[in-house]
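For this depiction, one protein chain was excluded, whereas all remaining protein chains were kept in their positions.
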Amino acid sequence: MKDVQNQYDYRNVYLHRVGVKGVKYPIVVLDKRNGTQSTIASVNMYVDLPRDYRGTHMSRFIEVLNEFHLEVHPKRIKEILERLKSVLNASRGVIEVDFPYFISKKAPVTGIESYLEYQCAFNAEMYESIFKFEVSVTTPIHILCPCSKEISERSAHNQRALCKVTFHSHEMVWIEDIISIVESSASAPIYTLLKRPDEKFITELAYDNPRFVEDVARDVALKLRNYGKINWYKIEVESFESIHLHNAYTCVLSDEVL
Amino acid sequence: MKDVQNQYDYRNVYLHRVGVKGVKYPIVVLDKRNGTQSTIASVNMYVDLPRDYRGTHMSRFIEVLNEFHLEVHPKRIKEILERLKSVLNASRGVIEVDFPYFISKKAPVTGIESYLEYQCAFNAEMYESIFKFEVSVTTPIHILCPCSKEISERSAHNQRALCKVTFHSHEMVWIEDIISIVESSASAPIYTLLKRPDEKFITELAYDNPRFVEDVARDVALKLRNYGKINWYKIEVESFESIHLHNAYTCVLSDEVL
Amino acid sequence: MKDVQNQYDYRNVYLHRVGVKGVKYPIVVLDKRNGTQSTIASVNMYVDLPRDYRGTHMSRFIEVLNEFHLEVHPKRIKEILERLKSVLNASRGVIEVDFPYFISKKAPVTGIESYLEYQCAFNAEMYESIFKFEVSVTTPIHILCPCSKEISERSAHNQRALCKVTFHSHEMVWIEDIISIVESSASAPIYTLLKRPDEKFITELAYDNPRFVEDVARDVALKLRNYGKINWYKIEVESFESIHLHNAYTCVLSDEVL
Partner (left out) sequence: MKDVQNQYDYRNVYLHRVGVKGVKYPIVVLDKRNGTQSTIASVNMYVDLPRDYRGTHMSRFIEVLNEFHLEVHPKRIKEILERLKSVLNASRGVIEVDFPYFISKKAPVTGIESYLEYQCAFNAEMYESIFKFEVSVTTPIHILCPCSKEISERSAHNQRALCKVTFHSHEMVWIEDIISIVESSASAPIYTLLKRPDEKFITELAYDNPRFVEDVARDVALKLRNYGKINWYKIEVESFESIHLHNAYTCVLSDEVL
């Protein structure tokens, strides 16, 4: 059977990425408390394509995914990329894995437990032998507007917000550690299950800790510097403003140039 | 050229709806203040298909849409359905039009104007000569939790919410009228542009008018009954709870059975 | 601590549904081959609210979900609704659970296995003692246009499509059975991993089995009637037309009135 993808390509155009996008797959990731956690990922896998080949072989990406028995976590990511590069004769291998991660949290006063979802991602790229590994963790939080509190005679507008931390590290960094840093920088953490004494506690806690998106980003930045294991970070905070239909947004990078 | 769609179908299965879905098209709707408003719709158009025909003719739906020169508003909807039924030899004609509608609003204290988007829909169906026309208007609002206010020593959690009103009427009902009813039933209206005196006003207004999603739904229901032109309504309120990652939701129908 | 939700409400408006929407939660469902499958659901839970109560207690919904240890499958659904009604003093209990379900499929020629995602839902409602349970299964398929094949000298346009079957049954109906019925009614099934001999097989199979969305809907309808366990069904087919930016759509109901 003829291999059209293997044909010589005369157009002389190098392709930076070619592969599969949006593959929904069950995967297993590491869990600080329970060892492992089964979840469902949306996976992108790419390689580069030299200027003289017509196409890549899309089925081999899925074969590589299968070889690793659904284990798509930091300890396996590098092996997956090496295998991708080898199987597809490529200089570059890329994998992007988005997945929800669940943690059982205790309500602040009653201690009742419930699961909360944190959207996470592993984005890794290997070019020749240079390996770049990026993790991102998105934490839902509660923030209360300092301006609204200051200028109003009573109350202050507040809202749900998302803080996404993307980072590089040469060490194992637990998702749980990043979440702790972010939740302690918000006006208050968010929970799936709160009884009335918890709701009272959260309401007052938030009023006593007003935070702009700017405040959250800066506090997380300072804590990430103290945390020590992070080589590079990007912190984004997006707030679903309760008095507007649009969102407030801020972004800070560890290196000061954009 | 053979007409495969016109072939006799031996399977003897009547199809309730067949047509085109998700057609993005520029349209013109009526505007209470300015006469007309240009917007962009996502359009679904269906007919039924008798048990003895194999298929419908998808291109004719778009031809009908073109014939009306993009005028897809209450005064034209019935004509569009009659034309659909005639051109496609059908007993049933259906059109569903979702579109954003913009209103320029004045901030409550400073009076500065800005546009706010309201998601609207026209859903119409004609079976033989029976015509059913449903309009829906989604209004973003601000609500403040009465329970949180009551149990907390200071402040109360609040959030952005959406109130969707779907209704039938035999008269012309302006989108603007429905929006007024909903905004006056919230803890506070929402604006795209608020200066500090406006933000202070909204913050205090909301604290003085705490509302559960249940309260908003009930107040809107009472006002719709007084408004008089509405034959049937469904009111849905969904609140992006600022202390949770999930939403609170309620629904009330004018006829008490679901 | 005052219970604001329990206050007497003078507005005299009965609420059909009130509760939590979009709760992301890990759940366990039944799997025909493996016994159980862990997945991640988006859950809505509602009750009704009598005209004389001001609000419902949102936290109790999550408590009920927790009591069932994440087991949200047909055998537990009725118990969950009974518990909801009891805990919230309601006449009506509603649960809607959307989740991805994975099946390992063998490629048609090479037999290589890969996972494919099928979006499923359980929608159940209990009013007093009347229990209604609806299951829906969405199967991605490949369809090839009979008209394009007939009128063209070579080839035919084809595309990815989704077939959603929603049904009521008094017996246990495996998701896998519905998927079999749909996949055998398409031009060809869809797979995550296909080697070249498989791709050749699928291409030719589809060309030999051209199907309008209308054809798929009717074939599935006939097979569901023969299958025997189904009391009511709705079949929807939506095709991502490869020659248009919009979709083709059809819908058929077991009872002939819409």
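Letters A, B and C name the chains as they come in the text, with residue numbers starting at 1 for each one.
As a convention for this text, contacts are C-beta pairs under 8 Å (C-beta built on N, C-alpha and C of every residue); 3 or more make two chains touch, one makes a residue touch a chain.
On a predicted model such as this, the values are computed, not experimentally measured, just so you know.
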{"item": "From A:Gly22, A:Gly35, A:Gly111 or A:Gly228, residue that would touch the chain that is not displayed", "value": "A:Gly22"}
{"item": "Touch criterion as defined above, residue of B:Ser169, B:Thr192, B:Asn209 or B:Ser254 at the omitted chain", "value": "B:Thr192"}
{"item": "Residue among C:Phe68, C:Tyr227 or C:Phe240 touching the omitted chain", "value": "C:Phe240"}
{"item": "Given A:Val29, A:Leu49, A:Ile190 or A:Ile230, the one touching the chain that is not displayed", "value": "A:Leu49"}
{"item": "Chain not shown, touching residues in subunit C", "value": "116-117, 140, 142, 144, 147-148, 151-160, 188, 190-192, 194, 196, 199-200, 202-204, 206-207, 240-246"}
{"item": "Those residues of subunit A which, in the complete complex, touch the missing chain", "value": "1-2, 4-5, 9, 11, 13-24, 44, 46, 49, 54-56, 58, 92, 125, 127, 146-147, 150-151, 212-215, 217-219, 221-222, 238, 245-253, 256, 258"}
{"item": "Hidden partner chain, residues of subunit B it touches", "value": "1, 3, 23-26, 38-40, 59, 62-63, 66, 100, 102, 112-115, 117, 192-197, 200"}
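The definition used in the following text is that only the chains that are shown with their structure count from here on.
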{"item": "Closest chain to global C-alpha mean, per-chain Cα centroids", "value": "C"}
{"item": "Cα-centroid distance, subunit B relative to subunit C, in whole angstrom", "value": "25"}
{"item": "Where subunit A touches two or more other chains at once, by residue number", "value": "117, 192, 194, 196, 200"}
